[in-house]
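Note that one protein chain is taken out, while the other chains of the complex remain in position.
Letters A and B name the chains as they come in the text, with residue numbers starting at 1 for each one.
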Amino acid sequence: MRLATGGMIDRETQLSFRFDGRIVHAHPGDTVASALLASGIRLVGRSFKYHRPRGILTAGSEEPNALLTVGKGPGREPNVRATVQEVWDGLETQSQNRWPALSLDLMAVNDLASPFFGAGFYYKTFMWPRKAWEALYEPVIRRAAGLGALHRDPGPGEDEKAFAFCDLLVVGGGPAGLMAALAAGRAGARVILAEEDTRLGGRLLAEREHVGGQPGAEWAASVAAELAAMPNVRIMTRTAVTGAYDGGTYGALERVGAHLAPEADRPRYAFWRITAKRAVLAAGALERAMTFSGNDRPGVMMASAVRAYLNRWAVAPGKEVAIFGTGRAARATAEQLLDAGVTVTGLIDPDPGAREAQDYPVFPGGHVIGTHGRQGLSLVKISHGLVEQNIRADCLATAGGWNPQVNIACHQGARPVWDAERAAFLPPEGSVPGLTPAGSANGTFSTAACLTEGWRAGAIAAEDMGHKAPAADLPEAEEEAGATPASWVYEGPGRAWLDFQNDVTTKDVKQSAAEGFSAPEHMKRYTTQGMATDQGKMSNVNALSVLAAATGVAGGPAGTTTYRPPYVPVPISAMGAGARGSGFAPIRRSASDAAVRERGAPMVEAGLWYRASYFPRAGEKTWREACDREVRMVRHKVGVCDVSTLGKIDVQGPDAAAFLDFVYTGAMSTLKTGRVRYGLMLREDGYVMDDGTCARLGDSHYLITTTTAAAGQVMQHFDMVAQVLRPDLDVTFTSVTEAWAQFAVAGPQARVLLRTLMEDDTPLQIPFMGVTDARVMGVPGRLFRISFSGELGFEVAVPVAYGAALWRLIVAQAESLGGGAYGMEALNVLRVEKGFITHAEIDGRATAGDIGLGSMMSTRKDYIGRAAAEREGLTDPGRERLVGLKPVDGARLTAGGFLFSRGAAAERVNAEGYVTSACHSATLGRDIALAFLKRGPERIGEVVRFVDHLRGTDVLCLVCEPTFIDPAGGRMRA
Amino acid sequence: MPRLFEAPAFAELPALPGLSLAEGQWGVVTEVAPFKGELEGISSALQEAFGLDYPAPGESQTGDKARLLWVGPGRALLIGAEPPEWLGGRAALTGQTGAQAVLLVDGPAVEAVLARLVPVDLSAEVFPEGRTARTLIGHMTASVTRLGPATFELVVMRSMSGSLLHDLTRTARQVAARP
């Protein structure tokens, strides 16, 4: 219920939201959890395995039970912790993991079968009969598994990611963190202070402690104001640091718009990568649960959470509250409840020396042995001395001590160390380079000591980085730390729960140990304790304590499992921010792009580039019609194709020739100026890496091309060769792929077309495989005479800014000659007809010999891959080598299909090769293919069997030379 | 013979909140890569011709007649002027005119927007005017240079100009939409 006064809420403003369709009232400052409790709603979800009723356990990010789906329809977000979700007017929330309703969940039948669902049950069940797995068990389990559900439509607002840099990253804005940021900020260091909550202050926002003579929350606000005014300090609230990565890099998740109604353009989350020279881990400590029979009922809460709801949100979580804990904090809880007008029905204090109280019964040396109330607590059963007693309570506030949040200090493999005196795991020293834990994350539990430790950590970090630490300025604060009970695990007649979400009990952990899974890493996986969305924040220490007792280990829990990022759940939409849709990779468009899209050419991806696939004309109904027409157009008239996307590397220097001799199989040093040579580059293991052309522009000046897809790889390879393998060579090279727009002009009318673009057409007389400077439409360009189509062919290159204009002009000219533009489909058919290879053939498994180019491997020089290519296995004539194929009955061949001798069974062991490229040849009016076949060139004329099991093709083919048109090449040499 | 028109790298520039965009006009661009042992000689001759040094890594040198921008070990772009004749033979000269998409971004949101795309600390303290970095903008290889207190020059491959605008548009709107 809502208290009449107090709380950090704006009582002037009324908000309302829905929970499972029911309207709930709230104020700005409320979380969904505080508002639900204010309305007396305790049942908020169902546990994962047994579908037991679940209530709000905590007031923070560690909440394991109150998981809701926020929003309906596109963009709805499942598994949101109600304790973190701030309320906005009109917010829609739904409980999860229940059917048909939260109060009547039929899946709770699982609880009756719980004896079959103990530790490791999935290794022992659903195995018989075998056939039932796929047909019955798996579909049922699949439907039952999981918590909330995503909507397929991500809704408005994309998440974002960002980079930040600082000298000091302070993780946590409680007392220790505030002081660390203050010390370093005043010293002039660049500080980022990251706090997961909506405001700075940490535990001070939930307690009634005074700091520096002021209420803690007010003191925190004044420090926050000073920090906000420092230009060198950046405060990031609603930002949880999620992980410590190598090199001083930290991940952090910021809630940018998750606390507001979704809006277009506004991210819900931002994932930050923060690079910090130093860091202070002031992440605080979380209250440890008490483990006892019946401890999972809605209404059982953490005492620190009860105080938070009273003080920060002015909400009493019950009308009759009992407390199970010890020391000052337990008393303070009782007092604060009484202040709020709540009846305190008992303080069960495990300490046998606990003193009496005026206004409520105290049970010294007592502990809880059971609870009652199916969908919400109504009764607590206790044992004290030799007596058992029932206490009325609709809320039980439990306090089992404090767990320092050491996670981030352990993200690089270190394990925390159990400190028996403080009854806590502490972060080991130096576990993350540059990171210093401070405050309760470091096992320091009094406010005064936290302030001191935080200040010191910030000051030392600042000094380490060359700033002058300011004079210490430590406010007065509480010097006494809270007490921890001697035990936090109590035996009782009923099930005692450890992991509330995955329904793991103390019995499961003992069973795990009994079955031999007694190491923490094994126990975790065997029982699934600690594998829920809270990643064990509320159960780890308790489970490890049970495990230690079960395995006879004295002195507390022996050790933990490995800590890994993320510390809090991170939506994948935040980690992958910016990469949705076309943001995934850059798109590269060439000079002709706008014009070809205007023409309606469908585009195809080639690496990051988009290239026109074909240019449909009126009346053409299929891509094949357009492709066939374009092929005929090139063979009989003239075609124009944009080839700008191929990699072009300009190589210069006194040792340019020697460099190229080292990377190509052939000698480029013997190439004459003005000529072009086809070249192969091998990998160091002897296989072909890439092919292209090499043009000599001068004594020490070459221009080479690569395939579109391998351009980047070849540049990296060149960097490796020049800087690591041959630093003796005086050579430089740079990519000019982007500097030139280049168009292939191919066909019998190629010269005729180009003449119309050149005042001086002398360049058109260059020999086949030649290169020269040429003025094109008055612009200084280059002309290459090379052919990928097998027809008379040129490539004309102009500086890229002229490319768009030149394309339109060239295509218009081609059309006036009865030709036109052609795309990738036709380009491919033309080259297959000629047997010219692409990466379909040189796919990383082919040698130069395999593709019939063994003669291109020079024996007179060393080059990358030469030695490996000489190995027996790579020169064996029995290898699969390039041939052409013509299907006997005009059937369709497909790339990837396998070849067999006639009469051999079509099984993998009998495969003698496979098809690499297949197409319909418009020129020949039949299908053709290129393939690798064992001893291929020795089997010309043989008929082999082609089988494609995926498409059900099984046809005979004639093996032929891998050149179907003009084998002598007379047409391109015209 | 009619002249071909020169297309700009950006067909259109969007209006964005917190940022103003303009295409950088570099004019003629030549990559200058000194051969072994020639760096000193080239540098003093460049001083005479343009009043500029061959830039050290991370430097952008601007003069009245030209600009020199470091783009990699042993590589710099000479921007806005033709390379003097004597450079040939002592350095590799490679025409790179038009190969870049050059965008000037300016405005109060510029550092916040770039923080979403560039994994380098661009704050004025560590990245002052005249500093350039070869880094990434999103997934694109880029040069980023600070030209003023709230002005940066972004350079990516010309073919990626659309993706640059796409990334800037998305992030500028997201920064502006923050509560």
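Things to note:
Basically, a residue touches a chain if its C-beta (ideal position, glycine included) is under 8 Å from a C-beta of that chain, and two chains touch if they have at least 3 such contacts.
Following the convention adopted for this analysis, contacts and distances are computed from a predicted model.
From the set "Sarcosine oxidase subunit delta", "RNA polymerase sigma factor", "ABC transporter permease" or "Chemotaxis protein CheW", the protein name that UniProt assigns to the chain left out of the figure is "Sarcosine oxidase subunit delta".
Only one residue from A:S16, A:T249 or A:T670 touches the chain missing from this view: A:T249. Among B:G58, B:G88, B:P108 or B:P128, the one in contact with the hidden chain is B:G58. Touching the missing chain, out of B:T62, B:T135 or B:T151, is residue B:T135.
Annotation: of A:R328, A:R871 or A:R973, A:R871 touches the absent chain (contact as defined above).
Of the residues in chain A, those that touch the hidden partner chain are 245-249, 273, 275, 412-413, 433, 684-685, 715-716, 719-720, 723-725, 727, 862, 867-868, 870-871. Even with one chain removed from view, chain B keeps its contact list with that chain: residues 57-58, 71-73, 75, 119-120, 133-136, 141-142.
Here is the rule we use: only the chains that are shown with their structure count from here on.
Centre-to-centre, using mean CA coordinates, chain A is 31 Å away from chain B. Note for the complex: chain B touches chain A at residues 1-9, 11, 31, 33, 35-36, 74-75, 92-100, 115-116, 118-121, 123, 125-126, 138-140, 156-160, 162-163, 166-167, 170-171, 173-174, 176-179. Interface of chain A with chain B (complex): residues 157-158, 160-165, 190, 256-257, 260, 263-267, 273, 275, 578, 582-583, 585-591, 594, 609, 650, 652-654, 730, 732-734, 736, 738-739, 759, 777-779, 798-806, 809.
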